[in-house]
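Got a structure for you, written out below as structure tokens; questions coming shortly.
Just one protein chain is left out here, and the rest sit where they should.
Up next, chain A:
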Amino acid sequence: MTDIPLAATRDRRLAGRLAAWWRAEPASPAKRVQFDRPLTPWLFVLPQIAVVVIFFYWPSVQAVTSSFYIEDPFGFGSTFVGTENYRDALASTEYRNTALFTAFFCAVVTALSLGLGLLLAVKADKVIRGAESYRTLLISVYAIAPPVAGLIGMMIFDMHMGPLTQVAAWFGYDLKVGIDYWDTAVALITISVWKQIPYNFIFFLSGLQSVPASVREAALIDAKSEWRRFRDIILPLLAPTAFFLLVINITYTMFDTFPIIDVIVKDKPANNPMTLVYKVYLDGFKGNDIGGSSAQSVILMVVVAALTIVQFRFLERRVHYG
């Protein structure tokens, strides 16, 4: 009986305190971002921490652990085998070929999608300089485009009804995506580049647009050759954008091309190019070799971490942040 009024008062008191807290002016600018309770900031970061722990640290620990075991394919326990999984992976020709292809794929896709994205952005920048509405239009179109482009790309290369297969046939070439190793590789590269260009384009375009007009004009007076102006002034000012995109693109080719590869090589005969990530998936989930696949993913993690460190330590230093 007495509970109800008590709870009500407590509620009211809580509401009052909340209202007071809401109305309260910050005491001074310096104190604006401080909290009166030590717990509050932790509450704010809790979801983020939870996400990182559940989706990153926990699986990582799992992967590292299971990479030292061989799991029984039928789920009857597992045996500790030390580094055997790692030695197996590194000794396998198949694994090494996949690694080689991944490096090749990574380099080609990154170079092409960055280069073409930049080229398109430079051309577009020239057209829309000053035309604000045009820019918004163009950027929104390109922002919507990527998923659609990926889909279209896959359709174009489709073995049975893809127009590109048809075109190749007219020239007497039998395009066998999903069967011939290099045909498949070309298709993978083309679709991946195609999908990534719009992303790079948007970033390069906004980078170009943020080069101050007067700096361009000063360059116009200092250098007659357009190529020189681009090489000496514009490109260095785009370097931070390019560096960011380089990191993003490498990550993209290593990991986010998974669905493209999946669509093209799924249920196809074995001799197809694929990336390390796809191989982890194949060995683990299709081949049921959890231990081996875990070892591969740990190796991949180490490689990516090393790559990231290298990028930030050696490349970023050469990038100018104006």
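The rule is simple: a residue touches a chain if its C-beta (ideal position, glycine included) is under 8 Å from a C-beta of that chain, and two chains touch if they have at least 3 such contacts; residues count from 1.
Here, contacts and distances are computed from a predicted model.
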{"item": "Name per UniProt, for the chain absent here [options: \"ABC-2 type transport system permease protein\", \"4Fe-4S dicluster domain-containing protein\", \"sn-glycerol-3-phosphate ABC transporter ATP-binding protein UgpC\" or \"IclR family transcriptional regulator\"]", "value": "\"sn-glycerol-3-phosphate ABC transporter ATP-binding protein UgpC\""}
{"item": "Touching residue (missing chain; options A:I233, A:V265, A:V280 or A:V298)", "value": "A:I233"}
{"item": "Candidate in contact with the missing chain, chosen from A:L39, A:I221 or A:A270", "value": "A:I221"}
{"item": "Per the touch definition above, residue among A:P212, A:P259 or A:G287 touching the missing chain", "value": "A:P212"}
{"item": "Residues belonging to chain A that touch the chain removed from view", "value": "212, 214-215, 217-225, 228, 232-233, 236-237, 239, 320, 322"}
